[in-house]
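Only a single protein chain was left out; the remaining protein chains are all shown in position.
Naming follows writing order (A and B), and every chain is counted from residue 1.
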Amino acid sequence: MPIEVVLLFAWMLVIAFLAFIACTFEDLESDMGSQSNPNSQVQLAAQVGQINRFFNKAISGEPLSNAMYCVTAGTIAWILLMQLEPLVPGEEWKAAVLAIPIGVLGAVVINIIFSTTSHCGRTAAMKRFEQPIYLDVLYGHLMPIGAHAFMTTFCITCIAYIQSNIGTLSGNPALDHPFALPLLGFIWGITVGSIGSSTGDVHYGTEREFQDRPFGEGKRVVYHGKITRYASCGIRTQRDIAGFCAKFGGPCTGMTFGLIILFTNWTTLVGMQLGGFLPNLPAFTAIGDMAAIWTIVLGLLIVAALAVGHLIFVKWVRKKCGPFVGE
Amino acid sequence: MTVTPAVIEEEAPTKKGLSFKFPPEETEMGIIAGIIGAVIVIFTGLPAVIKGVGLILVLLWGMDSVRKTSKYGLGTGVPSIGVLSTGYGVVGALMGLAVAEYGRVGQLYPAVLLGVIVMGVIGLVSGVISNSEKFIAMKIPRLERGMMELGMAGTLAILLECSIVTGSLNFNAVVNQVMNTGIIALMFIFNCFAMLHPYNACLGPDERRERTRMCAVEISGLICILLGFAQLALGTSPYGPLDAVSMIVFGAIVFAVFFWKFIKACMDEAYETVGTGMIKTIE
Partner (left out) sequence: MEPVILLIVGYVVIGGLLACVAAHLLPVGGAPAAMGTATGIATGTVQIMLGAAMTGLFTAASVDTYTDSLLLVTLSGAVGATVMICVVMFMANIIYGFGAGVVPVSGRVDVDPITKEPQAPYKTPQCDGHGVPIVVFVSGSLGGFIGGFGGALMYYTLLNYAHFSAGTAAIGAISIFVANAILAAYNIRGTIEGFHDPKFKRLPYALVASFAVSLLCGIVVSLTAVLGGTL
């Protein structure tokens, strides 16, 4: 197998690994600041008289906010790359090593600004429920939120950089993705947020936020707003939650995004290989069509495998747990 | 997704010195921002800072429209309406840019407003259908007007941003320097946030319009900084790099002033601002 093809597959695996890290930290970042869906309970808590010391980070839904961080990082990195790449001809990666972390730092600053405004704004708007602004909660959470967001945004920006240059990196410039770096950041930012909010929130919202309620049942409507406000020692803040979710919810979420990136890139590459498209790249011919057909067939096979796996899992878990017992 | 409270009555501004007293009323705000924004869009040769002022006004207008439509509870959270506005904005801006060359007088591009008007019509149509009893039946008062204003404000904002970054309203220049470089993604997402974040962040029964607007201005300042950097990197301004630098400085000042004001207002108006403390137990 030619070295270009091996490199392509290697970069694809690097992307999948980065995706795993990115989404794990994305979920933990949203738990750390209580963002997205479970935040409705934090918001409701003060209204039902449960004054709490949670951080109320209501920056829209996760997809949009993550798209914002990734686009900011992508744009700053792209601006810097444009300035720095001519300085190191032939060794463009040196420019990326400097540009990406600086761009990500910019995105983290934006994240911290938005976190501050949303926490202060939401708490001030709950004046009549006597919820105070605790300054230690405000200051104490900004750094952890920023640190988690740094990891997410860094990985996503790296993915976007690799994908927009995957051809150059593996020796076949025609394979570069047609989208620019900020646009790829936007696409993966939306996707990572959408997965973090749909998969990762479950562990925080269903389990950790209502930990003093019975395990193994959906949280009933009467519990809503009555969140667990006390930690194993003292009063619970968001920092206790991230540690818990890092043990199951975060990695599961990371695996979801990692699998998605792996499958979508893997089917494309294997399709190219099976269709005979690599390494000569005869685009817009019957061979190109063949590669696309293989991609679709492989994708459908994966979908079928997931459907069967889901069927077996649901049947198994229903049999194991049995009908609802209790009141 | 977040929980939107039911209708809240307006509260008179209480704190003196902190209220942000520029156009006091929503309709006036819409008219002023619309006219000033349109004029600035037409006069493309203006320095970036003036376009930045127009951008702030237009985004304030959009934020006002988001606020008055989502006050009644949309069922899918505040963010959706801001995204809708920007989605319309991008389509309208493309249309405006395509017709900009027609009817051009020197450096004036009056035809670009066609995109704004078309998007107003599309917004009106979607508003009528969403509110109509026969179709989606959202039953939100003045949703038609709100969606129309959102379409127009979104389009004006995207046009102004394109004009800041490229220094012209030439379709090919915008495609090369904004669309193909991906800066459009930055505009898209920050437009969304300038419109939806202020109300989303200040949501609650004690939300106050003046305070919410400070947040909108603050985010607009951030956009000015980022667009200034983009302009500096592309080097497109007819006035040289000084234009971009002044844009960055202007954005930084606006951001710093209004961020400080907003946080100060929140801390003053919250029930209490304490260093630390135990929580009150009611049971």
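As a working rule, contacts are C-beta pairs under 8 Å (C-beta built on N, C-alpha and C of every residue); 3 or more make two chains touch, one makes a residue touch a chain.
On a predicted model such as this, the values are computed, not experimentally measured, just so you know.
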{"item": "Residue, one of B:A33, B:L57 or B:L84, that touches the chain absent here", "value": "B:L84"}
{"item": "Option from A:V48, A:L87, A:V109 or A:L311 whose C-beta touches the chain left out", "value": "A:L311"}
{"item": "Absent-chain contact - pick from A:G33, A:G61, A:G121 or A:G146", "value": "A:G61"}
{"item": "On subunit B, residues whose C-beta touches the chain left out of the figure", "value": "1-3, 74-77, 79-81, 83-84, 86-92, 94-95, 97-99, 102, 118, 121-122, 125-126, 129-130, 134-138, 171-172, 175, 179-182, 184-185, 188"}
{"item": "Interface with the undisplayed chain - residues on subunit A", "value": "36-38, 40-41, 61-64, 174-175, 177-180, 183-184, 187-188, 190-191, 193-195, 197-207, 209-210, 215-224, 248-249, 252-253, 255-256, 259-260, 263-264, 267-268, 272, 277, 281, 283-284, 288-289, 291-293, 295-296, 299-300, 302-303, 306-307, 309-311, 313-314, 317-318, 321, 323-324, 327"}
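By definition in this document, only the chains that are shown with their structure count from here on.
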{"item": "Subunit A and subunit B, separation of their C-alpha mean positions in angstrom", "value": "27"}
{"item": "Residues on subunit A engaged by subunit B in the complex (per definition of touch)", "value": "36-37, 39-40, 43-44, 49-53, 58-61, 64, 67-68, 71-72, 74-76, 78-79, 82-83, 110, 113-114, 116-118, 120-136, 179-186, 229, 235"}
{"item": "List of subunit B residues in touch with subunit A within their complex", "value": "1-3, 77-79, 82-83, 180-186, 188-190, 192-193, 196-198, 200-208, 211-212, 215, 218, 222, 226, 229-230, 233, 259, 262-263, 265-267, 269-280, 282"}
